[in-house]
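Sharing a structure here in structure tokens format.
Other chains dropped; remaining ones untouched in position.
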Amino acid sequence: MAIIRRIILDVLKPHQPKASEFAMTLADLGNEYQVHLAVIEVDENTESVQLEIKAPNINFELVQAAIIDMGASLHSIDEVDAISQSKFSQQD
Amino acid sequence: MAIIRRIILDVLKPHQPKASEFAMTLADLGNEYQVHLAVIEVDENTESVQLEIKAPNINFELVQAAIIDMGASLHSIDEVDAISQSKFSQQD
Amino acid sequence: MAIIRRIILDVLKPHQPKASEFAMTLADLGNEYQVHLAVIEVDENTESVQLEIKAPNINFELVQAAIIDMGASLHSIDEVDAISQSKFSQQD
């Protein structure tokens, strides 16, 4: 089964939790998760953010659930980097 | 016989399977396949995506079949990197 | 608990303290804090600055308090880089 190494998501989040806490919550989802959050636009009630998540093996369902759990919504998957679970991934 | 090392495809896919699953399915097609999927445009029923696939030896027919199998269509081949099967490829 | 490695803030500061002192005060907040301050716009009474702070483990609340303490206000969090507190962070 192939694994996801990097994913870019377009997410609409409420002002709370703050961007710092939002990123930390996602980073806590798994081993060596790196989360880069960029605030694209701020409206009265919401913030449109772009999330880049990198990890040896991203659990997309877990990420999606955590986003919803924090009151946000996944607007779109913009980019995905997947690799085959073969020799390649054992090297890391 | 020369081998394809990298290929960029313009593909029109339905919303399901999601971009993450679409990329993982292609990455599973072979040894050390790396798939980068970028969503270019989203319409009501379809998503126009750009696929970059890298591997030591890409089986183009297999990729094309898998794309069709997932209900998508290959709009165009945008870029191809091929190398001769000579000394060059044994080095890797 | 995940940690913040890099953060970009949009801050509105009074002319005093000068940009040099403002940056040094934030750099003094913790171990190996690196502060990059760019003055974006200067008005009669205020300066809009962009702050990039990098450190092994940024204490966001401490940063926010120091900013307010110097008479400035945090306009927005523009970017956050967070990583999980797992094996990854012990390596550094």
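Going by the order they are written in, the chains are A, B and C; count residues from 1 in each one.
Everything below uses one rule, namely that a contact is a pair of C-beta atoms (placed from the backbone, for glycine too) under 8 Å apart; a residue touches a chain by one contact, two chains touch by 3 or more.
All of these numbers come straight from a predicted model, not from anything done at the bench.
Assembly remark, whole complex in this entry with 3 chains visible in place, copy number of the identical chain is 7.
To be clear about the criterion, only the chains that are shown with their structure count from here on.
Contacts between chains trace an open chain of neighbours here, each touching only the next in line. Rounded to a multiple of 5, the C-alpha superposition of chain A onto chain B involves a rotation of 50 degrees. Spacing of chain A relative to chain B, judged by their CA centroids, is 23 angstrom. Between chain B and chain C the centroid-to-centroid distance comes to 42 Å (mean Cα coordinates, whole Å).
With touch defined as above, chain B holds no residue shared between interfaces to two or more other chains.
Listed in rising order, the residues of chain B touching chain A in the complex are 18-20, 22-39, 42.
Against chain B, in their complex, chain A makes its touches with residues 1-4, 7, 60, 76-88.
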